[in-house]
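Every protein chain but one is kept in place in this view of the complex.
Should a chain be cited, it is by its letter among A, B and C, assigned in written order, with residues numbered from 1 in that chain.
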Amino acid sequence: MAVHNIIESVNLALKEEMKRDDRVIVLGEDVGVNGGVFRATIGLLEEFGDNRVIDTPLSENGIVAGALGMAVNGLRPVAEIQFMGFVYYILNHIICHAARLRNRTRGRITAPLVIRVPYGAGIRAPEHHSESTEALFTQIPGIKVVVPSTPKDTKGLLTSAIRDPDTVIFLEPKRIYRAIKEDIPEEEYTIPLGKARMVKEGKDITVICWGAMVRVVETVSEEAEKENIDIEIIDLRTLSPLDKDTIITSVEKTGRALVVHEAPKTCGLGAEIVALINEKALLSLNAPVLRVTGQDIAVPLAKGEDYYIPSVDRILQGLKKIINF
Amino acid sequence: MAVHNIIESVNLALKEEMKRDDRVIVLGEDVGVNGGVFRATIGLLEEFGDNRVIDTPLSENGIVAGALGMAVNGLRPVAEIQFMGFVYYILNHIICHAARLRNRTRGRITAPLVIRVPYGAGIRAPEHHSESTEALFTQIPGIKVVVPSTPKDTKGLLTSAIRDPDTVIFLEPKRIYRAIKEDIPEEEYTIPLGKARMVKEGKDITVICWGAMVRVVETVSEEAEKENIDIEIIDLRTLSPLDKDTIITSVEKTGRALVVHEAPKTCGLGAEIVALINEKALLSLNAPVLRVTGQDIAVPLAKGEDYYIPSVDRILQGLKKIINF
Amino acid sequence: MLIDEYDPLKNKRLQILDENGNVNSELEPKIEKKDLIEIYKYMVLSRIADEKAFALQREGRIGTYPPLKGHEAVQIGSAFAMNKNDWLFPVYRDMGAMLVMGVPLDLIFLYWMGNENGCRFPEGTNVFPIAIPVGSQISLGMGFSWASKLKKEKAVTLISFGDGATSAIDFHDGLNFAGVFKTPTVFLCINNQWAISVPRTKQSASKTLAQKAIGYGFNGIQVDGNDILAVYAVTKEAVDRANKGDGPTLIEAVTYRMGDHTTADDASRYRSEKEIDEWRGKDPIARFKSYLGSKQIWNKNFEKETRKEAEDLVDEAVKKAEAEPPPDIEDFFKYTYAEMPWHIKEELEELKESLKE
Partner (left out) sequence: MLIDEYDPLKNKRLQILDENGNVNSELEPKIEKKDLIEIYKYMVLSRIADEKAFALQREGRIGTYPPLKGHEAVQIGSAFAMNKNDWLFPVYRDMGAMLVMGVPLDLIFLYWMGNENGCRFPEGTNVFPIAIPVGSQISLGMGFSWASKLKKEKAVTLISFGDGATSAIDFHDGLNFAGVFKTPTVFLCINNQWAISVPRTKQSASKTLAQKAIGYGFNGIQVDGNDILAVYAVTKEAVDRANKGDGPTLIEAVTYRMGDHTTADDASRYRSEKEIDEWRGKDPIARFKSYLGSKQIWNKNFEKETRKEAEDLVDEAVKKAEAEPPPDIEDFFKYTYAEMPWHIKEELEELKESLKE
């Protein structure tokens, strides 16, 4: 065991998988010599050479198309997109090809491909560097969407993503890249995709969250405890496909639920979670399932960022609306 | 008054607006000499010349970037994307610029731009010609999304869209382009964006739908009547922003709701509607709000299309689940 | 080397067999007699299969179909120049090339009938499925060939696409990455003068499409796309260069789409009969036929047999495709992921339930 933060865990998972399987290739802008703008790929070029750690020209469409072509030809590429705000360039190849090749060819051609994207606000970055548009991906049948929230989960989930036979969008909560340190096993391990993590059991209300929001919700939980509200916290880990069982079992127990996410509210993943709960557990509900989320606006620049990201106060306010319904 | 179908109404609205306002420009692949692959722009080149009706090179990204640049420079471009399956190319400019220029410049620069896209399945077309991925757009703050379902609405809504100060994605239900004929006023008229249409009042259950699904739901309504189920049908017309009041008022009256859409279920607009109802009208609900939608798969080719599109039987099945809850 | 010599900026276009059947014997590629016969058979088969597909569409027996008539030389000539390990990333109109590469004709029909099973090519068929978003196969194919290089495999990827596709963003990425990484790729632009109703001249102000390669740091060459000897020779050279590690080549094959864009199109709306007539005089099959005549391979009997054989193959393929049972409902669901997740299972169940009633 050794102590690592999230960005180091990304690096470790990449390194281990590259050692284990020489089909694993890392590519993207500045991932080689520079080790990635967040240093996620540091040391990989030195260890694996420039046939496996590849600095590309500046085109996200090209990176993903290239990686997808590689995946079709038997490699296991892990592409990096520098920021979520540049991810819209890749949607065409993801929707039209990565998500569909297996179906289009009735199983003959597949796309085992990972796309890593740092996402989310909170680091006072320029415009387009703070987005949380995961719902663009969760609505695409045929791909998986994964978000870790701790160093340990990061390594295990990324390892699973790399070994997964389908295309995985791996979103990294960059705001907490270096905020949490944790003992994580030296040896390789996987954490299954599609399974949520029970962060904390509780009896009064289920709070569903992921990524950087998990820590905020943990703080909320402490605050709420002071007012005798006992929160159950679910960290989704995989946003698509959803872990229905964990969500529904919890809501059936608590009778109340809140979804917290950084993305704008309208048509965010929160909507799907509310719809799912409504469909499967309506009679268990003592109050509406609410969402505390980013607003339906562009993520503000530094001076406004904190208004946008769900704060402890806003989440508490949402909680109380549900509890006092 | 004269009888017209939907595609003719598109053409009429374009023609009228081009006559009324010479800033209105039509551009896209094959919109000029060929009059559009569905003939939506037929006759426009002859009437307005090739400075206002422009055949472009084959790039949707280029078309929309070009149109957006034009809009910034005082024109009122109406761009055509040939099929919804090619719309993913335009997301970057829509999300990063069209939806945000007003906010980015605190009101100085705006993007009054219309993008017309035929969408939906049911015409036995090749792959990527049958998509309903409107939820990619309804989750983007700063743009509007409009879908007509009748010839009369088509002309009035498209006219409003062209005059709107914000970017409007105008989705045309191509499956019924020629299926419905209707008397429509010769003179110009507008139908306000953001307001749903009450297609039919009813007391037992609210069915919310749009585009080509409205007709299917009308058939369902007739079937349901035979079993004494009285449906209230809401045609959303504008998918973003949603007409909350019409939806909530109806559900408060009927106590039950079903959403029908062609898009895949997960993270489709239906999820947002369910979440909205849950948030605003939970106590009125006698049963879960269900969704009858396309499945979370690629739209099948011709031989499987009918399994994918919500059928009268599937919708009835959904209705009964709610009624018998 | 043809590719170095035929500089598109100097207005050079490679032609070996001209409209009147004259051969430039210096450049004439050495093709064995049995291959010449094979080539001709594929040309004829492609044309007959194409006509059949068109007719079937008119009878409502297949869906929208993009006719290949006029493209026989570029499709068959390029595919014939490829080696066993090479891969084709075809454009939708590429039935001829796909046949040469081993895609069964009945599957091609099945696909256009709207059955996904037509896209499951037999194992060992080195053909990527048709990519409908124009140009998207270009960057994908680049990635595929890049992997061949990284794996140190001797395999070239040939990517075909139209003149319209040169405007696609994937053209830019495909060629730019290929240049930077010196991938073993042959970019075959089938310039048939039209992208639906948009003429070549409105697609790009570039004088030739071949010269676009200059901006990516490798060679482009223009070739008479109705001259199968030229197409074959230049493709072979490009494939050899790629195999030797000399990187990508852009070939612009100048040809003509003799038919409508697809069965849903009416080309008379936007182009003249006169233009079509002109190109009729350059027919790739007629030209190759006269070449075979000069080689004492072609004669009337040979023609009759070739046609008969092709017609039989086509009839058989149609029969087989039409005899194919409709796809199993589960097939639409079970290939979305490697394993079917709960929600898709639910949706499948819901559908089945509704069909029972």
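Just so it is clear, a residue touches a chain if its C-beta (ideal position, glycine included) is under 8 Å from a C-beta of that chain, and two chains touch if they have at least 3 such contacts.
Keep in mind the model is a prediction, meaning the values are calculated, not measured.
Asks: Need the list of shown chains touched by the one chain that isn't shown.
Replies: A, B, C
Asks: Specify the residue from the set B:85, B:142, B:156 or B:211 that touches the hidden chain.
Replies: B:142
Asks: In the full complex, which of A:69, A:173 or A:300 touches the chain missing from this view?
Replies: Residue touching the chain left out of view: A:300.
Asks: From the list B:10, B:31 or B:75, pick the residue that touches the absent chain.
Replies: If we include the chain that is not displayed, B:75 is the one touching it.
Asks: Kindly state which of the options B:96, B:196 or B:267 is in contact with the chain not pictured.
Replies: B:96
Asks: For the chain not shown, which residue from C:24, C:125 or C:206 touches it across the whole complex?
Replies: Missing-chain contact among the listed residues: C:206.
Asks: Over the whole complex, note the residues of subunit B touching the chain we left out.
Replies: Residues touching the hidden chain, for subunit B, are 25, 51-52, 54, 56-57, 59, 61-62, 65-70, 72-75, 92-93, 96-97, 101-110, 141-142, 144, 164-166, 194, 241-242, 244.
Asks: On subunit C, what residues meet the omitted chain?
Replies: Residues of subunit C in contact with the hidden chain: 9, 167, 169, 171-173, 176, 179-180, 182, 202-207, 211-218.
Asks: Just the residue numbers, please: which parts of subunit A touch the chain that's not shown?
Replies: Against the missing chain, subunit A presents residues 29-30, 32-35, 37, 55-59, 61-62, 85-86, 89, 124-129, 265-266, 295-298, 300-305, 307-308, 311, 313-314, 317.
Quick note on the criterion: only the chains that are shown with their structure count from here on.
Asks: Which chain's C-alpha centroid is most distant from that of subunit A?
Replies: Ranked by distance of C-alpha centres from subunit A, the top chain is C.
Asks: Calculate how many whole Å lie between the centre of subunit A and the centre of subunit C, each centre taken as the average of the chain's C-alpha atoms.
Replies: Computed value for the inter-centroid distance: 40 Å.
Asks: Two or more other chains in contact with one residue: find those residues in subunit A.
Replies: 92, 96, 103-104, 141-142, 242
Asks: What parts of subunit C, by residue number, touch at least two of the other chains?
Replies: As it turns out, subunit C has residues touching two or more other chains at 116, 132-133, 169, 331, 336, 343-344.
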